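If you scroll down you'll find the structure; I have some questions about it.
Omission of a single protein chain aside, the complex is shown with its protein chains in their original locations.
Let's turn to subunit A:
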């Protein structure tokens, strides 16, 4: 009997203190939970519609990417068969191709990270950044190296005219290079991507390739060829990066919607529990009041 009492007492005590605590907390926060619930469900609506938009864009971007890939591969076949390789002490530049928009997972940080790793400890390397997001990330570590940056990129599927304009500005700004690494996100599947680089070469680098002599060409087309292939590779990188971004945005938004859904469930549960506790307490008050009379 004694043992039961001693055991039962603390249990009762904790139960009352707990219910008191819950009661106090819930009385104060029921309104807050309601507000929170509202804002979370609004966010989930937004992310859901962003996901819908991204998934319609993915199909289009992927089609464009297939074509751009074929275009880029046809473009680079000549360098493959000429076995073009930059000299070990060549002057390289890096072109980080990303975009202006966020909310798409780690798509910009992979490009920035790859560029950073590729630069390594090399001094006086120049970097050209396409897109504000990658610019923000790269300027933290390589502010001095950024020679040029472009924004207004990635609103829609990039066009060849955009790529040519970028190459035109790079050329007219006097950025010299032997080989340019164009860093972009390679589209692996709808849920995965990987930062890689495609290379563009200068005239001299191409002229020094081992199999260059096998090709018949007139010397005055070399400069045009260099500019054209450079623009083609930038185009390819931009379009493939765009497809990867759209796919990443879709999965990021899908995850956000899922998380918001989970949060809504939890909050609803807590809200209902709290509400019930309040009702129970009120009932207890009424009943004890009535029985006291």
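Following the convention adopted for this analysis, a residue touches a chain if its C-beta (ideal position, glycine included) is under 8 Å from a C-beta of that chain, and two chains touch if they have at least 3 such contacts; residues count from 1.
Note that in this section contacts and distances are computed from a predicted model.
Taken from the listed names "Spliceosomal protein DIB1", "ATP synthase subunit delta, mitochondrial", "DNA primase large subunit" or "Pyruvate dehydrogenase E1 component subunit alpha", the protein name that UniProt assigns to the chain not shown is "ATP synthase subunit delta, mitochondrial".
Residue in contact with the omitted chain (choice from A:89, A:124, A:176 or A:218): A:218.
Interface note for the absent chain: among A:33, A:50, A:64 or A:153, the touching residue is A:64. Where subunit A meets the chain that is not shown, the touching residues are 64, 66-68, 70-71, 73-75, 77-78, 81, 159-160, 211, 214-218, 221, 224-225, 228-229, 232, 235.
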